[in-house]
Structures are given as structure tokens and as C-alpha cells.
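Could you have a look at this structure, given as C-alpha cells, before my questions?
The complex appears here minus one protein chain, its other protein chains still in place.
Should a chain be cited, it is by its letter among A, B and C, assigned in written order, with residues numbered from 1 in that chain.
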Amino acid sequence: MIITLKKNAPQEEVDHLYDEFEAKGLQVNIIQGERFNVFGLVGDTSTLSDRDILANEWVENVQRVSAPYKLANRMFHPEDTIVDVGGIKVGGKEKIVIIGGPCSVENREQICRIGKEVKECGADMIRGGAYKPRTSPYAFQGLGYQGLLDMVEARSETGLPIVSEVMSADKIDEFVENVDLVQIGARNMQNFDLLKAVGHINKPVLLKRGMSATIEDWIMSAEYIMAAGNPNVIFCERGIRTFEKYTRNTMDLAVIPILKEKTHLPVIIDPSHATGDWKLIEPMSLAAIAAGADGLIIEVHDQPERAWSDGAQSLKPEKFAELIKKARVVAKAVGRDV
Amino acid sequence: MIITLKKNAPQEEVDHLYDEFEAKGLQVNIIQGERFNVFGLVGDTSTLSDRDILANEWVENVQRVSAPYKLANRMFHPEDTIVDVGGIKVGGKEKIVIIGGPCSVENREQICRIGKEVKECGADMIRGGAYKPRTSPYAFQGLGYQGLLDMVEARSETGLPIVSEVMSADKIDEFVENVDLVQIGARNMQNFDLLKAVGHINKPVLLKRGMSATIEDWIMSAEYIMAAGNPNVIFCERGIRTFEKYTRNTMDLAVIPILKEKTHLPVIIDPSHATGDWKLIEPMSLAAIAAGADGLIIEVHDQPERAWSDGAQSLKPEKFAELIKKARVVAKAVGRDV
Amino acid sequence: MIITLKKNAPQEEVDHLYDEFEAKGLQVNIIQGERFNVFGLVGDTSTLSDRDILANEWVENVQRVSAPYKLANRMFHPEDTIVDVGGIKVGGKEKIVIIGGPCSVENREQICRIGKEVKECGADMIRGGAYKPRTSPYAFQGLGYQGLLDMVEARSETGLPIVSEVMSADKIDEFVENVDLVQIGARNMQNFDLLKAVGHINKPVLLKRGMSATIEDWIMSAEYIMAAGNPNVIFCERGIRTFEKYTRNTMDLAVIPILKEKTHLPVIIDPSHATGDWKLIEPMSLAAIAAGADGLIIEVHDQPERAWSDGAQSLKPEKFAELIKKARVVAKAVGRDV
Partner (left out) sequence: MIITLKKNAPQEEVDHLYDEFEAKGLQVNIIQGERFNVFGLVGDTSTLSDRDILANEWVENVQRVSAPYKLANRMFHPEDTIVDVGGIKVGGKEKIVIIGGPCSVENREQICRIGKEVKECGADMIRGGAYKPRTSPYAFQGLGYQGLLDMVEARSETGLPIVSEVMSADKIDEFVENVDLVQIGARNMQNFDLLKAVGHINKPVLLKRGMSATIEDWIMSAEYIMAAGNPNVIFCERGIRTFEKYTRNTMDLAVIPILKEKTHLPVIIDPSHATGDWKLIEPMSLAAIAAGADGLIIEVHDQPERAWSDGAQSLKPEKFAELIKKARVVAKAVGRDV
């Protein structure tokens, strides 16, 4: 960490800072500039907060050299982490996983029917929302626990692992018991209490990117989960908020090579939420695979115009099957399998 | 709500949509265009989701005319809501409230000492964080319940109401019992389960704006709290994320006249988080008052460079006292009191 | 166009608006709502400005149904436009074009040397900046006219068409005479006088997306060029400004299918500026091709660390050659050639 001090800082303030950093086990190097002096801190700076150091009025600026994350950092864990989701391996050089299913579970028959359809198309897992984060309190809020039980039935009938979103810590037991991959939604990416809670469970976590989160914010949220004891985190890009109006969000595919360089965790892409438009799902899915994604999570509904939520960004099963076929060809072109 | 249908929509789809809207008690008017037909829906459309209607492939676009919120909407509640916080009235033409205190409670002595200082400066309430949302799991996370008890002591010693942030539903009882104004932080603005939870309590809620939330998103979060039964919501602008690097966030003061036009709830401003820089707090506070704010919440610390968090955006008590004096003059200029 | 009028609008205002629209040759349909009345305008509304109509205090909102662009609109020009750049065809089902070269022309020897290198790697055109838009007035501003002449030499030696950026209308003759594809940079995307100027020339134009432009803004800039008489516009995505710090900009690949749906013009991608990091160029290039791009424009330098500008985002020739090989495989997977 590089700390720039104003030239006119009183010696006692400089000494105080020096002592404080040394007391934290850091080695401090000093360079004298014409208008500024600089402290170079060597050692583990992850417990320091840039902004807290800036509170000192003699500090001009603070520059972090090492990343603020440790457990997620590839520097300290060079091998890829492969996450096991109900027997399906995600990450590394494994087969690219395809997750399909409706935005919301509407009833047992619907999720079982669509579950079987996505399996036939070639999907590896089933997604379905039981607890739904909706902007309006008057919109459908999901079937809740019953929805999870319906998903369990869909798993029984298909043999595919199931994914669903948890929205609050007090429901976590329901998820541990019933679900194979526990999703943290974009709006809860910095719900730190929920992150700590899923850090204590023994199920893998699918961590969606917050709507305006930087990649570093996102990795720090993974670090929360890992620091609490759960090493099985999968990143899921779902688009960020931008000024664009022709898409719901802007899908940021550069996250794939970046997360793979900075961390050792798998990355999957959600082109449904990222674009908000079923017509864009296929090209964006192929692009994600070409960029090195470890998986795709796609909304599939057999009657999108009757879906209880997000039909506009859902593929019909036949389109989904077609997409998987094309995905196989592109995956092969970049040395992977679907 | 205005729904534009593609001209080539099959009649049976048009009929189906028509029936569906009528079944929800809406009156449907139709106009024929050259390239499009339009449905004009008359009635309560707040339960409809724009995106769900867009799922129908024959729908070209959807335009909401009435706001999607009802309880927060000034159209249905023309008088200002005045929120009572431990005897202090906030909103309407009431005195502008000033809330001061440290970012974090560090220990009982500290919060009591700073509490007395802010009272002497002229503050109306004391703020202090017991549970802290920090980007890094390795940063100080707050004193927790003990911090709340320390704040209660500061209230006893000063007589001022106290404000603190709740981060998860399972701690709400601690807040109901101890705190006068329960804060929902920016990162939890769309933690809908937490919103519902504070909707069930009988304490007023200070709802911070999410980092990239639109004003409408924000009002919908207030609507969540109100729909669950709690009418006492105060909005708090704390800046939004932009590309700017010279400030921590960008303070959006236009929210003041807009929220006062669209809703009947009070609006207070947090220039500490909005700017991240203590030197900017005074001009931004005066600007907020000139724009019509009902209050200010400001971080105050007597040793900012030793603060456990956010010292860079904390005022020293003497600066805080000076700010309040100037605020009184500007408030008078716009017909209010501080 | 759908115009929502406040219910209490005086009849004479309603009549005035009605007459005004009819005078512009539009047909006006009216629906009566409970709280609002609606005008549905049928006809060519491209000369109307939404905001100008909103100036009428009785207008609640304005919703455009038809796109505000005509010449660029695929609805009125269903076939793909194929743009000829010095004999190379761009767009439609043509071969995907690869453009390579340094950010800046540094001297004749450099551009000729790198020109030959990119040709050997398989590039179809050479890029090079002679006039450089730099944030600082103290940074290298390009060789100017001499740089263009050096590029002409590189074309002579390689036979490849050349691309360079024009920054002001008074230099356009230099470009018409010397360059095969005239680039409008991101910072000038809404320099409307420059757009009109390149609308009058008979050379194709490469129109980069502005740093915070929406796709509609961008198409409207193409419309400016086309309305002035030049139909040969190629869109070039170079990333948009977002909060992300690990990349220079955020590359928005959804523009590819969207521009191809809304317009009939070719789309190429600039992964160098979009990411700002040479390590990200390869995965983002493959992603662009998988998403349907008609071309790539990539910065190539044989000594990036000695480049006079933008070395950080330049590929060395050997990496560029490797990228082209991989691009061929991915292109084949989506039914195209490189």
C-alpha cells in the first residue's frame, strides 16, 4: 500500500502513522518527494481501509497495490476451484454447465413440466424462483417454501440439481435442506449479514453481481462468504445498470477473463437478466462461451406470455434446445464442451 | 397505462389481453394506428408489471401513466406527513432537524462524549453505527448489540433521540426496544425482506437511497414499508454512484423538490456519505437547506483521524457548530428554522 | 407517438395541440381516461421532439412508438448494407474484416513496418492515428497531415486500405484524398457539425460510440451522416464508461444483435479501447465474433512499451496472429469467415 503524505505534515503526525502501521506488523519504507512524502507499506494490508487512512488530514492519497481479498485471490491459490453442485462439476476445464428453468415456480405441475423440457433440451440443472425480489410490493412475491418443495419434486422427476434464490437469513435452513445451489441475488450482493449466513452452510453459493457493483466489490462479497467458511462460490454476471434503454442491463463479458485472472472461482453468465430480451439470449450466450464462461443460466418458459414474471426474457424450449446445439459448436471452437 | 400492440397481432391474442385486463377490473380503450394499435388502461394498474406485459411478443411497448406507488403518493394523500421521532417532529413546515454523531460507536465513553458535544452544537438527534456494513470482511464490523446499549446511554445523558442502522431482520427487536429512528442503509434499500420487517414495527424508518437507485425505485421501497403497515418513513439521500472520482458519491439535491411533489414524506440529506469529504459538508449542507430539505444527518467525530471508520467525512464539533449557525441563516432565507 | 394529457387541460389547449399535429400531416386519435386523455399520433413523427411537446404544461408524458430514425432504420431498408472500403466489403454475410495497426503513427518507418506485420498476420486493413484526441494538451497530439501521408505509404507497400480519425471539419479534404475509411471518434460522436461534414463526402465512415451514448443516440448520429447524403456508415463499439475500474471501459456486445435488428448497417468492435488491456483483447474478440460482429479493429504494436500512446492495450504481432487463427475457428462455428 502506498500512502502519500503532505509535505507539511507535522513530524509527530508522521511518527504516529508510522507507529500505527508498524504496530499492525507492517514494514514501512519512506521516500521524500519535493511536494510529498510517501510511505510504502509491505505486508498484509487487507485489514486496512483506504478511506480510514484518508481521514488523516495529512494524508493526500492512498493507493492499494495488493488486492484487498485473500481467500478468493488466485495469487494465493493458483489452481482453479471446481465447485460440485449435486454431482455436477463447475469450473476449471470441466464441461460448461447449462442451467434452465422458469423465472418463478408457479405450481408443481409447471416446474416439473418445464424441468423435464429443459432436461430434454440438454440442460444440466434446473432454476426456479420460490422467493422473488420484486420492485413493487403489489407484484407476485413467489410461492415461498411451497415453491422450494415443488422444485424438489422437479429434481426427483428429472435427476437434475436445482438452483433457487434465498432472500433472508431466516430461511436458510429451507435452502440447505432442499436446494443444490443457493443463489444470492443482485440486490443482496452487499447484504453482508446474508453473505455471512451462506458462508456458514455446506452448500455451494451462486453469487450474482450487484447492479452497480465493480468487480472488486463483487470479489469482496465472495470473500465474505469464504471468510465465513464456505469455499464453494460461483460468480454469476447478470448485467450492470447503464444508461442504455434498449436492454434491461448491460452484460459485461470482460468479467470472465478478469475473474479468472484475479480469482480461482468459476464464472457463469445469465443472459436473461443481462439483456431482458429473449431475442438477445442466443448471441449473448455464444459470446459468453467464446469469452470462456463456465456456464449459462437461462430463463426458459413454455408459455412466456403467460409467465407470472419475466416472460419477456424467457426462451421457449425449442429455442433453448437450438441454443444449446449452437453453444456446443462454439464451445468446441474454444476447446471446451457443453 | 398505455400498451402499444404490433399491428399484425392475431385477433385472438388481442382478445386474450383485453379479457385479461378486464378481469383485473380495468377499463380498456383501444385506438387504431397505422402501424400499431394501442390499449389505454383505466383503473388501478399498480399490480401490473410493465415487464410481464412486455413478455407478450405482440406487445411493442408499455408506458405507465400513473405512478406505481399508492400509499406514498401525494396524489392520494395531499397533506405532508410529519414523522415523530422520540418527540422531534420531522417534515412539513417543522423545524429542520440536525442529526450528528460518529460513523461508528467505538465505546460507551466515546458515544456519550460526542453525543454531548453535538447536543451543545445544536443537534436534535444523535447518530451512531452499531452494526456496520463494510465492503471488506476484515474491516471493523461494529460493536453490535453493545453499541446499541451504549447509544441508549448517550440518549439518557443528553435527552436526544438516537438513530442507528439495522442490517438484518433477526435483530429488529433490539432496534424496536432501543432506538428512536431505525435506519435502512443504501446497500439494503432493495432487501425486500428487511423492508417488510421494518414495515411491521412501530418505530419510524430512515430509508437511505440505494447507490444506483432511481427515485422511483426508492419510493417503491418506501411503499414496501408502508404497505406492510408502517406509515412513518423518512427518505435520506446519501449520494449516488457516478463516474466522478473527486467525491465518494454524487449528491442529488433535485430529489428534495421531486420527492416533495410525488410523495408526502419528509426528506433529509446526508452530506457526509454523499461527498465523502469533510471539506464539502458545509457547502452541501447549506445547499440542501436552500433546496428545501427537512433535515441533515452529519458525521461528527472529535478525532476524525483516529475514528474507527469514515473519519475522512466527519466534521469536528467546532466545524459542526459553525455549520449549524450558517444553516440557521440560510434556513431563514427560505422561510424555515433550524 | 402517444401523448398523455392531463385531465384538467383546458379545451382550447387540447384544440391547439390537435390543430398543431394535424398541421404537420399527422392523424390524431383520442382516448378518454379517468385521470388522463391520450392522443395517438399516426404518421411521420420523426420531426417532432419529445421534449418540445413536454414543454406544454398540460402534457403529462410523451411516448415514441416508432423509432426517431428513418434512413438507418431496417424497417424501411430490410436488406443489409454492405460497405465497400477500398475494395474490402464489410457487413451482411461477407467475410469478417480484421483491422490492425498502432494507436498512433510515430513515423513512416514505424507504420510501414507494423503495416506489413499486420498484413502477414492476416489483417484486411491498417489503422493508425495521425490526429490524436488526448485528454491532456501536454500529451502527444499526433503527427497530423504527415501522419496521413505516412499511412498512404503503408498502403502502397501493403495494398491494404487504411483507416484514420478525423477530428475537425477543416481537415476533411486531407482525409477524402488519402484515407479509405474515415473514423469519427467517441468524443466527437455528437459533434454534429463534423457529422454533417462527413455526410457530404464519398468515403465510408467508421462511427465510434460515444462514451456514455445510448444505442439510440448513436443511431441518430449515423442518421445525421446519412441525412447529409452519405449512406456508408459502419458502427464501431469501443466500450462505454461505467463504474468498473479493472477495465478502461465496458464493452457492450449486445449492440451487435440490436444494431442488426434496428438498422441495416455493419457493426465492428474495438476490443482495445473497450478493455484498455491487451490481455483481454483475445477473449473479447472471440466473444464479439460469436455475437455476430462484422469486424474487429485492434491496436497492434511491435514494441507496446515504447508506443507513443496506448501501448497498454496493444497486441504484439505474434499475439495478433494467434488471435486471428482462433477467430477463424469461432467464426466458422457461427457460420462466418475471417
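Keep in mind that, in the parts below, a contact is a pair of C-beta atoms (placed from the backbone, for glycine too) under 8 Å apart; a residue touches a chain by one contact, two chains touch by 3 or more.
Quick caveat, the model's predicted, so the values are computed rather than measured.
Considering B:T158, B:S212 or B:S309, the position touching the chain not shown turns out to be B:S212 (whole complex). Of C:F76, C:Y145 or C:F192, it is C:F192 that touches the chain left out of the display. For chain A, the residues touching the absent chain in the complete assembly are 2, 4, 27, 29-36, 38, 40, 42-43, 60-61, 63, 65-66, 241, 243. Listed for chain C, the residues touching the missing chain in the whole complex are 46-47, 49, 51-52, 54-57, 68, 133-139, 167-170, 187-188, 190-194, 196, 211-212, 217, 220, 223-224, 227-228, 241, 248, 276, 304-305, 307-314.
Touching residues on chain B toward the chain that is not drawn are 212-216, 240, 242-247, 250-254, 256-258, 261-262, 274-275, 279-280, 283-284, 286-292, 326, 329-330, 332-334.
In the analysis below, only the chains that are shown with their structure count from here on.
Put simply, the C-alpha centre of chain A and that of chain B have 27 angstrom between them. Here the CA centre of chain A is 31 Å from the CA centre of chain C. The set of chain C residues touching two or more other chains comprises 243.
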